[in-house]
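One structure is given below, encoded as structure tokens.
Here is chain A:
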Amino acid sequence: MNNPDYMEAKKYGEDISLDEELYRNLSGFHIKSLYGPEDIPKFDYGTDLGLPGEYPFTRGIYRTMYRGKPWTIRQLGSLGSPSEANRRIRQLIQMGSTGVSICLDMPTIMGRDSDDPMSEGEVGSCGGVAIDSLEDMRNLLEGLPLDEISINFVSNSQSPVILAMFVAVAGEQGIPLAKLNGTMQNDILKEYQAQKSYYFPPRPSMRLTIDTLRFCSENMPLFNPISISGYHLASAGATPVQELAFTLANGFTYIEEGIKAGLSVDSFAPRLSFFFKAHNDFFENIAKFRAARRIWSRTIREKYKAEDPRSWRFRVHTQTSGSSLAAQEPENNIMRVTIQALSAVLAGTQSLHTNAFDEAFSIPTPRSEKLALRAQQIIARESGVINTVDPLGGSYYIEALTNEMESVSYEYFREIENLGGVISAIEKGFYQSAIADSAFKYQEEIEKKKRIVVGLNEFVTDEEMDIELREPDPEFEKQKVADLTALKKNRDLNVVKTCLSEVRQVIQGSDNVMPVLIKAVKSRVTLGEIINVMRDIFGEFREESIY
Partner candidate 1 sequence: MSKLFNEDVVEEITRKGDRWQQSTGHGGKANDREFRTLSGISVEPVYTPEHTADMDYLRDLGFPGEPPFVRGVHPTMYRERAWTMRQLAGYGPPEETNKRYKLLLSEGATGINGIFDYPTLRGYDSTDPLARADCGRGGVAIDTLEDMRILFDGIPLEKVSSSLVTCQPICNITVQSMYFANARNRGVPLDKLTGTSQNDFLMETCMATAPGVLPPKASFKLSCDAIEYCTKHAPRWNPISFAGYNYRESGCTADQEVAFVIANAIACSEEMVRRGLDVDDFAPRLSFFMNGQSDFFEEIAKYRAARRVWYRVMKERFKAKNPRSLAFRFHVQTAGVALTAQQPLNNIARSAYHALSAALGGAQSVHIDGYDEALCIPTELSSITALRCNQILQLETRVTNTVDPLGGSYFVEALTSKLEEKILMLLEEMDGLGGIVKATETGWIHGKIADAAYEYQNDIETGKMPVVGVNCYRMDDEVLPIELFEVPETAKVQEKRLKRIKKERSDSEVRRALDAISRCCDEDGNLMEVIVESVQSLVTEGEITEVLKDKYGVWNPPLF
Partner candidate 2 sequence: MKKAIRVVIARLGMDAHWRGSVVVARAIRDAGMEVIYLGNQMPEAIVETAIQEDVNVIGLSTLSGNHLELAPEVVRLLREKGIRDILVILGGTIPPDDIPKLKAAGIAEVFGTGSSLEKIVRFVSGSD
């Protein structure tokens, strides 16, 4: 079939390159004006797409997808103090949220107690919950049906301790470990690559991750011990195809490390889940998910020899792009979020978080959070897009884009392999420079108007909208520090000492760290105390600055 080349695009003004850039997607792929059968020349339905719920899962990981069960609506439910967060979570559940994500405050993320000098001014920051001790976890989860509602802890470097606390509270509530639902983000690799909330060097961190993986695969079959996150890579500047390739490469690394540690691939692969960002580029975003499913299933099956079909499934949580929201004319963000959410749904996500429209400049209000939730409900209930699986399957554009996403990913895999794998690539600064390059290029494109953000660099209005922050409340910080001081006074110091020396011992050895951590948190040892012991032994990681 002859394909007319319609690339005779109109030239605007003096900046001719502008026009070509317009026809690239966020990953920089050149987009043709028309896609037809000739753009998927070697297309083989059975091999490339197959049927939903079947290998290679391109069309979706479940047979009937949303016809059988809608995606999980998972909104963020954290706020300052653990008991406030608890109230917020209950509200979200009442409004129809079926899962909740919990963020931590900066000190907790950095493994510091609220009374640590480094924590000053940041307790309860960024809308996160401050978790020092088991007491806090107990308040956070009080009365929540942990075996029904799916809780996602946005927790990384400190995950072994948070997991230990979660396990301990579930035990207090009488819920068997085997019934515990939920997810621990626990993705340390992307911390070094993008999010930068690491403390130990990559290799010891990986060992802790594998400990949690092993513990969960042995005791908590319904729990997702790692949510391999591309979202943060994308937020730091990675393009969609980098997000795809780097995230999958991280996933393969966890698989390899797990296998190296003696776990059978089918014992933990089914519980690995992923976390993607829904970008502004509608179709590129959809292609990213489809490519991810195909690459994951093929690699896990063929390279890592997994036999359980559940290991082949790429399960993913999605969040709309916070960084695409504008502080100018914030109502416009409802629209952005809706389109991004729709693309995630057409892409077959398993759960979805929609951002609040006022998030770019203020603390989301209950009303704006409700609206964000409603956008999902409208897509689910009104738009009819859930009626059939992978509605875009077969579209020449989508299939060609999916193929290109896949092949560019393989180029990245090769590049990472040549650097000696993901951890070596981190140590060599590969991700830092790749992501910094993309971030800088994006900024340049915005400034040269090669990329448009309505209200920011086009159709700019004078509307003044001040940023409002979830500012840490100094009173809350004082209270939290006082509570912690009281807790530290009222516990058996000898028991604490014993626990900490047990932690030290197990860290120096090679046994799984989880049992001693569970014991320690039950004895009111704090998160900061445990992490400090680990810091002592593992040392701290400092990255070389590349920009």
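By our rule, a residue touches a chain if its C-beta (ideal position, glycine included) is under 8 Å from a C-beta of that chain, and two chains touch if they have at least 3 such contacts; residues count from 1.
Regarding selection, all candidates are chains of the complex that A comes from, given by their letters.
Source: prediction; values computed, not measured.
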item	value
Direct contact with chain A in this complex, candidates 1 or 2	1
Touch list for chain A against partner candidate 1, complex	1, 4, 6, 8-10, 22-23, 25-26, 31-37, 45-46, 49, 51-54, 59, 63-64, 67-69, 95-96, 280-284, 324, 329, 331-332, 334-339, 342, 367, 370-371, 374-375, 377-379, 381-385, 387-399, 452-455, 458-459
